[in-house]
Each structure stands twice: as structure tokens, then as C-alpha cells.
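With one protein chain held back, the other chains of the complex are shown just where they sit.
Each chain carries a letter (A, B and C) given by its place in the written order, and its residues are counted from 1.
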Amino acid sequence: MREFLLYAAGFVLAMVALGLVRILRGPDDADRMMAAQLLGSGGIAVLLLSAGGGLPAADVALVLALLAAFASVAFVKSGDVARANKSESEEGK
Amino acid sequence: MSIATIFGICAACLVGLGLYGLIAQPQPLRKILAFNILGGGIFLLFGAVARRGAAAGMGGDPVPQALVITGIVVAFSATALGVAILLRLFEETGGTSLRDTPKESQSEETNS
Amino acid sequence: MNVELVFSLGLALLILAVAGFVIVARGSFAAIVGFVAFGLMLSLAWMGLSAPDVALTESALGGGVTGALLLGACARLRRASDVEETLGLVGRGAALVLCLGVTTGLVGVVLCLPDPAPTLAPVAKQSLASTGLGNAVTATLMVYRALDTMLEKVVLLLALVAVWSLAPDRFWGGRPVFGSRQEKGGPLSFLARVLIPIGILVGIYLFWVGADAPGGAFAGGAIIAAMGILGFFAGVSAVPAVSAFRLRVALAAGVAVFLGVGLAGLAAGTGFLTYPENFAKPVIVLIEVAMTLSIGVTLALLVVGPPGESFGP
Partner (left out) sequence: MSVALNVFTIAAVSFGAFFFLAGTVGLLRFPDTLTRLHALTKADNLGLGLIMLGLLPHVAWPFGALKLIAVWVLVLVASASASQLIARKVRDT
């Protein structure tokens, strides 16, 4: 069973790695962010499969799940912050 | 070949990659990224050493692991400081170049 | 070669590929997304090296919080219009040779490590018994190398002071500009309302189990910091002014309690940073409570950056 789970972990890791090609190719920043999003859930799957669902791995998975959307939120919102700063500085001129 | 050796060699390559980026990348933001890769490599090297020191029923030597945990947090605070300095540089000069350029004196004039 | 080794080898190669991409990628944004991926891969590697404590800290800080910090910087720098002169061919060649040399040397070191590997694990195990802790890494952080951990807290505070000091004079004491005035009911405010309470719970849980199982103040604090940043992003919590008294108390709590316990040990005649014989565990937990709070607040404010708007209503 352990062997099967490791094979499955390897397979999902390979899939996630292929998905990373999207970070390379883009074309849009949103596409790159999506690849990172896929990596988040794929990484959780790989982690749990390779550890056979052991407890420390479940804690790490919990942390990863909490932060799964973090980069995407930063991506969406930091664009807003930059835009707000820009419009403020333009108003100042 | 053991897991520790595999990640040890991986760590050595990461250190090389990070160092190269730190030297060869002109943009400061990319230098900060490279610095983090370099740091990750060094931490992973500690991890390989810790894994080899597995004894007394533990998966690894806890002392290097504890060092790495504090190290990760310190590396993060250094990154945050670097980013803050970079943003301030950008606010002052309108650019992120690390070289002394005539642009700097111009922006001083407009500020004053 | 068994399956586990092949899996580790694949993971190591993937880490190197992602790191290489981060170094050579054309756009800064792509490089940063690559770095987020790199942080996640690295925490998988730490699990492979059976270091779950490190994996927890790395997964919280390495990809997530550092990624948010860098993405924010990238968005603000987007208008930077520098034509950067790259290193010449000779310079790059020299850098390449240097880095190959360093890598070869380190690989040599890794391959030539002494064979019965030196280890401090038995010593750490011994010190476990006297403290009542079950997690050797936490025991190392809090007992065996307690001075390092305390000074590391001081470094965090100094870094934050340095970041704040980058603010122009007229903004001193004001609020950092971060996040946005949030429209009600969007997906972000939903996410924040669901995730933040659970996240804070998980942070406290990680710190609490850290005494006996993987976890601890650093992982817990990093999670709490992440949740705070999410709150700022979503506009559900306001960024505090850097001169706020309660903020200063939260920042200083970790170092203050640590130092207080250390000096108490000195006063009791047992030495700096020694713990009383029978109360070691409660005292350590007390320090860790203060540390978790301080680490969480400090990390979040490091991401938020220096004050950028003057203090006032």
C-alpha cells in the first residue's frame, strides 16, 4: 500500500510539474497565478500521499491549505494598492 | 545514495544558482529572490546534515533543525527590509537602479 | 533503488528546475510566482528529510508570506522604467565559474561527510526529560539554545524598526498604506471571514501542540501573521498606526518576557535563562505565548511596510 501511495504521489507531482510550464509560458500574469494555485492543491495531495496521511504531514497540509489562496489574494489586491497609490500621486500633481 | 545525500547535493546546486543570480541579475528585486534561493540552499544543507544525525529514536538531529527555523524567520525579516529599502529607493529616484546616475540629482531638484 | 529514493530524486530535480527558472526568468512577476512554487516544494523536501517542524515554518513563511511581500513590491515597482545594464559576457562567465566552483565544493563536502554522522540528538533527548517537553526541536529552541532564540526575536524587532525608519519624516507615527477600502460581500471578504478565525485557531493549535509534537511558536506566529495580512487585504481589520501603544506592547512582549525569565534565573542564582526545577514547562509555555504573539505581529507588520500616511483621524 505504501508503495502504491508513493507512486500516486510521484504521479501527482509530475502532473503539477507539468502544470508549472504555465508559469513559464504565461501569457498572462493570471495564468501564472493559476499554475501556482494548482501547485497549492497538488502539493497538499503529494504531501499527504507521500506520508501516507501521517499526523505531522496533516498539520503541514493544514497550513498549506490555509495559505492556498494567499498568493492569489496578494496578486489580485496588490495590483489594487499600486493603482490606488498611482491615482493618489496623480491627483497630487 | 540516501535521501540526505540527494537533498544535500540539491542544496549545493541551489547555493550555486542563488549565488549566480545574486551576481548576474541586475534588478534588485531579482537579487532579493536570488538571495532567498541561496538561503534556501543553505538551510537544506543543514537539513541534510540533520537527517544524517538521526539517532536516539528521532528522525533527525534537532539542533540544526532549530537553527534552520530561526534562520528562516531571520531570512524573511532581511527580505522584508530589503524590499522596504527598494521601495523607498523607487519613491525617491523613480527607478530601482543601484548605480549612481545623474537621474538622482535631477529628482532631488524636483523634490526640493 | 526503492520508490522513496526515486520520489526524492524527482522532487530534488523539480526544486532545482524551479529555482533555475526563478533565477533566469525574464519577468519579475513570473520569477516571484516561481518562488512561491519553490517555497512549497521546499517544504515537501523538509517533510522528506523528516523535519516536520521546519516544514511547517517553511510552508507558512517561505511561499505564502514572502510571496505576498514580493508580489506587493512587484506591483508597486511596475512603473519603474529602468533600462538595466546587464553584466557583460566576461562577467557572467566569471560568475558562472565561481558558482560552479562553490557548488562543486559543497557537493564534495556533502559526499565526504564523516560516516558515523556526529549528532546532538542524544544530548537533546536527555534535556527533554528535565523540561517536561516532548518535542526535541522546541526543547532545543527554548532550553538548549534559548539565548539564540531570544536574540533572534531581537533581530526581528530591529528589522521592523529599520523598516519603519525608512518612512519619510512627515509620516512618522502614522499608518502604513496597505490593503484597500473593501466592497462589501465580495469573494475576498467571504474568504477573510471564513479563513481568519480558522487560521488563528490553527495558529494557536500549532503553538500549543509544539510542546510535544511538530509545531511551535514560529509556525504558529507565522500563521497568525498571514491571517492578519489577509485581514488587511480584505479591509476587515485596519492597519494599526505604528505609534499605537497596544501595538508596541504586542511587539515587545516576546523579548520582554524572555528577558524577564532570563533575569529571574540570574536573580535566583541558577544563571541566565535557566528555568526553575519543577515549573520549567509552565514558564516555557508562558514565554512561547508571548513569543507567538510578538512573532505574529512583527511578521505581519514587516509585510505591511513603513508608515505612509500621517497620523490622525
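Just a few scattered comments:
Note that in this section a residue touches a chain if its C-beta (ideal position, glycine included) is under 8 Å from a C-beta of that chain, and two chains touch if they have at least 3 such contacts.
Keep in mind that what you see is a predicted model, and the values were worked out from it rather than measured.
Note that the undisplayed chain, when the full complex is considered, contacts A, C.
What chain C contributes to its contact with the hidden chain is residues 187-188, 190-191, 194-195, 198. Residues of chain A in contact with the chain left out of this view: 1, 4-5, 8, 11-12, 15-16, 18-19, 21-22, 28, 30-31, 33-35, 37-38, 40-42, 44-45, 48-49, 52-55, 58-59, 61-62, 65-66, 68-69, 72-73, 75-76, 79.
We adopt the following convention: only the chains that are shown with their structure count from here on.
Taken chain by chain, the contacts run in an open path, each chain touching the next and the two ends left apart.
Between A-C and B-C, more contacting C-beta pairs join the chains of B-C.
For the pair chain A and chain C, the distance between C-alpha centroids works out to 18 Å.
Per-chain CA centroids place chain B at a distance of 13 Å from chain C. Looking at chain B, one finds that none of its residues touch two or more other chains. If you check the complex, the residues on chain C that touch chain B are 1, 4-5, 8-9, 12-13, 15-16, 19-20, 22-24, 28, 31-32, 35, 38-39, 42, 45-46, 48-51, 53-54, 57-58, 61-62, 65-66, 69-70, 73-74, 76-77, 80-82, 84-87, 91-92, 95-96, 98-100, 102-103, 106-107, 109-111, 113, 117-122, 124-125, 136-137, 139-141, 144-145, 148-149, 152, 155-156, 159-160, 162-163, 166, 216, 218, 222, 295, 298-299, 302-303, 305-306. By the touch criterion given at the top, residues 1-21, 23-27, 29-30, 32-34, 36-37, 40, 43-45, 47-63, 65-70, 72-74, 76-81, 83-88, 90, 94-97, 99 of chain B touch chain C in their complex.
Residue ranges of chain A in contact with chain C, taken from their complex: 3, 6-7, 9-10, 13-14, 17, 20, 23-24, 26, 29, 32-33, 35-36, 39-40, 43, 46-47, 50-51, 55-57, 59-60, 62-64, 66-67, 69-71, 73-82, 84-86.
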